[in-house]
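With one protein chain withheld, the remaining protein chains of the complex are depicted in position.
Up next is chain A:
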Amino acid sequence: MDTRYTSRTLGLEILAIIVGLVFLVPFYFLLSNSVKPFAEILLNSAALPKALTWANYTKAWDVMNFPVAFKNSLLITVFSIIGLVIISSMAAHRMIRRPTKFNTFLFTAFVAAMVIPFQSIMIPLVKVAKTFNLTSSIPGLVICYLGFGVSLTVFLYHGFIKSIPLEIEEAAVVDGCTPYGVFWKIVFPLLKPMTVTIMVLNALWIWNDFLLPSLILGADPDLRTIPLSTYSFFGQYTKQWDLALAALVMGILPIVIFFLAMQKHIIEGITAGSVKG
């Protein structure tokens, strides 16, 4: 990397900022039109709003049933992540410390399953989910996320746990720690950097997911997540752009705030995930 700030660097800087602004243009269209009355949107979608109209937001808030959708999305994301962290870290630890034939095979199966596209198994999955009473229920959907998330999560933990020296665990056993104590008191706290990474990566995926919740939760308005409620909004209010844009802003706001707060971990997570992948 160059340390001197030359005129060439300045030229590049200006170019980079212009490209950055072009990248942000869609957000300009979204935000500026979300505060315009319908007639003004039709008149000129590129112009700045003449005055800020918040009525779109209050109406869209009600139609989307935003508090319910937000609560559902939050519950599903939080519980899926907690579950994934617990079951995957335990499984990965055991697979490394007890590499029996079965455990090694299981790890290979987990990794191999990552190439299966969701659409390849979604049709029988709906039947399986019905058999186990997982449909039309938020806990049921959480169980589905455990199944779909466990491969990558175990894989990431597996790579990380390999670098933890066995001596630490042996010392704890000598001091009288049970195998469960060793894991929860010694190993799990050491996994914290990877746990944070796993939490943010899974949060982005689960929060934004549309197809799985739509297949598992069905059409019940009380169970809608944010993507589901946005989707049904577009079924009802086709081309009502004033309301739709306000709904879209509210839909993306939580995850954008989450990103801005956690961006360091998100970037680290992608780097860690991709280098190991």
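Everything that follows uses one rule, which is that a residue touches a chain if its C-beta (ideal position, glycine included) is under 8 Å from a C-beta of that chain, and two chains touch if they have at least 3 such contacts; residues count from 1.
Everything that follows uses one rule, which is that contacts and distances are computed from a predicted model.
Considering only "Thioredoxin-like fold domain-containing protein", "Extracellular solute-binding protein", "ABC transporter permease" or "NADH-quinone oxidoreductase chain 3", the record for the omitted chain gives "ABC transporter permease", by its UniProt protein name. Between the chain not shown and the residues A:L146, A:I164, A:C177 or A:L190, the one that touches is A:L146. Of the listed positions A:T58, A:T108 or A:T271, the one in contact with the omitted chain in the full complex is A:T271.
Which of A:K59, A:R94 or A:H265 touches the hidden chain is settled by the complete complex: it is A:R94.
Across the interface with the omitted chain, chain A contributes residues 1-5, 9, 12-13, 15-17, 19-20, 23-24, 26-27, 29-30, 33, 41-42, 44-47, 86-88, 90-91, 93-95, 98, 103, 106, 109-110, 113, 115-125, 127-128, 132, 143-144, 146-148, 150-151, 154, 179-180, 183, 204, 207-211, 215, 227, 230-231, 234, 241, 244-245, 248, 251-252, 255-256, 258-260, 263, 266-267, 270-271, 274-275, 277.
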